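Of the protein chains in this complex, one is absent; all others appear in place.
Note that the chains are named A and B in the order they appear, and that numbering of residues resets to 1 at the start of each chain.
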Amino acid sequence: MSAPSFTPALEVRGLTKHFGGVFAVEDCSFVAPMGQVTGLIGPNGAGKSTAIDLISGFKLPDSGTVLFKGRALEGLPPHVIARFGLIRTFQAPREWPGLTVLENVVMANWDGRREGFLRGLAGLGRAQRAKAAEELAWAREILEEFGLTKLRNERAGNLSGGQKRLVEFARIRMAQPELVILDEPMGGVNPVLGERMALAIEAFIASGTSVIVVEHNLPFIERVTQHVIVMAQGTVIAEGPFESLRSNQDVIDAYLGELVHQ
Amino acid sequence: MSAYIVSILTEGAIFGIMALGLNVIWGWSGDFDLAYYGYIAVGAYMTLVLTIGPPIAPAHYILGLQLPYPAAVVLAVVSSMAVGLVVGLIALRHLRGIYFSIVTLGAVYVMYVFAGQYVPLFDGYNGLSGLFDPMGDWFGLDYLSYQWFLMALCLVMFGLVLLFMWRLSGSRFGMALRTLREDERAAAAFGRDIYRLKLKGYVLGAGVGGFAGALFVAYLSAFNPSAWSPVEIIVLYSAVLVGGRGNIWGVVLGVFIMGIVVQESTRFLPEVPGHPQIVLALRGVIIGLVLVLFLRFRPQGLLPERRYVDPAPKLEPATRTA
Partner (left out) sequence: MNEALLTLGFALVTASILALSAVAFTLEYAVTNVANVSHGEILTIGAYAAYLVHQRTGSAIAAAIAAALAGGFAALLMHSAVIGPFIRFGATPTIVFIATLGLSFMIQNTLVIFFGAANVAYTLDPGAPQHIGPFLLTPLDLQIIASAIAITFVLYLVISRTRFGKALRAVSQNRELARVTGINATRVAAATFFLAGLIAGYAGFILAESVGSFNPYFGFSFFLITLTAAVAGGLGRAFGTMVGAVLVGIILEFAGGYVSASYNLAFAFAILAIVILVRPRGLFTNARRTVFE
């Protein structure tokens, strides 16, 4: 693997995590470039989801480090990492089902000053009310962008799987993180929505959000990514543009190995 | 007749405050907290020991500072918030669902046992008494007119608490609590500090409970372990459930309905001479049945939680991209 010639958005070094004697992630290292879409692929059990959990603070690594915007993230709780600019989604869509679609998008934006309890009682100051109104208008625009305007007052829990994914994307658009990690966004989604998602991802990049996508759907990976990392058995086995990996023997072995073991 | 109405309204107002506090923890944060009544009790006990005089043997209790009632209420609320903080720090860290409920059940049981058994604290099973017509002498009220005064006070306080809850409900704080209830992981992924936020909600709820306890004691003029009876507790939780968890108007409705159930069920039940407890027990069965039936057929309560409904956008000239 050649040294990266781009600015890293995220740098992972030697990440390791084991569960009761089994190494889910072992000495995993990679760099995700800024301003690009990086794919993270690999057979089942390769450790991709665990790696994401480790990076985003939902699990504690045994060792290793995660560098983001010049700061080490390992050991930090998820909400601190999120506030710092790294947001992730989950394998199943995790909307807030009892809230409306619009409420879901508005609440994607964390604002410590407006969310205090005393603020809640006293009400917002004039400047804050202006900000809130702006935020609401922006939320409406985002919903428009994703074609969710008609559903904005719907209970988010009533939506279909694909629609929930779109709500998730809308939330990310709202939060405007510097890096978003998408955990199998195409999972359980009608392939017809694939292009829409690809466009949404491109819109993320355009607005300054770097993207890491974990996916099993390889055509989708080919469509959206500029750089791909392949994991197998807890560690990175190959890196490079998608095309170059097609003929990479290690990659083929890893996937075939999965087929053989099934 | 009107004395009956006065006491009903006073109790209803106090109960309403209790239910609104529970709604913060159970309705908004989504945690079925069984320790809640403990905070009401702390508020009640502390108000008593701060307003009555020093203990005269054979009674034992702490403090006995003879403070004016409003000061005692403030301190009582602070006490219940402190106890709530301790319980919350432990229970909210890692526990959810029934594990959380079980630990809070344990907490309230420990509180109950200490209040009832550890005599030096609140005179054990005898409990405390002696808070007669607080603030009545400020206005020169006799016994009868004091009842009206207390009712007005409680109704006003209920109104204030309701106002606070209404503001919080629509505020970002209230919404943030709800995101924790709906999906914690997603809330954390979008920057919410789950532990801290839940603690805030929990301590707030405990404080409101303590406040209700302080008012309750002005109404009862005494408090002891028998005031912690399971009936009161179940009626309170049923009120929040039946009316609609998360919806403050639902909670008020629930208090109203359970109040009616409790009152009216005794009216139509036969008196069995020589066995006074049968009527109470029958009422208990009915209340339990109401709870179970609602859990089965209408767990969201009568009034579902209100959501923000965005009005239809005004048609704008075609400056938007098609």
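Brief remarks on what is shown
Everything below uses one rule, namely that a contact is a pair of C-beta atoms (placed from the backbone, for glycine too) under 8 Å apart; a residue touches a chain by one contact, two chains touch by 3 or more.
Since the model is a prediction, treat every value here as computed from it, not as a measurement.
Among B:A71, B:I260, B:L295 or B:V309, only B:L295 touches the chain that is left out of the view.
Which of B:A3, B:A71, B:I102 or B:L144 touches the hidden chain is settled by the complete complex: it is B:I102. For chain B, the residues in touch with the chain missing from this view are 32, 90, 93-99, 101-103, 105-107, 109-110, 113-114, 117, 184-185, 188, 194, 230, 234, 237-238, 241, 275, 277-278, 281-282, 284-285, 287-289, 291-292, 295-296, 299.
Assume only the chains that are shown with their structure count from here on.
Centres computed as Cα averages put chain A at a distance of 41 Å from chain B.
Residues of chain A that touch chain B in their complex: 56, 58, 77-80, 82-83, 87-90, 94-100, 102-103, 106-111, 114-117, 119-121, 123, 140, 144, 149, 152-153, 155, 171, 175. Residues of chain B touching chain A in their complex: 164, 167-168, 171-176, 178-179, 181-183, 185-194, 200, 204, 305, 307-310, 313, 320.
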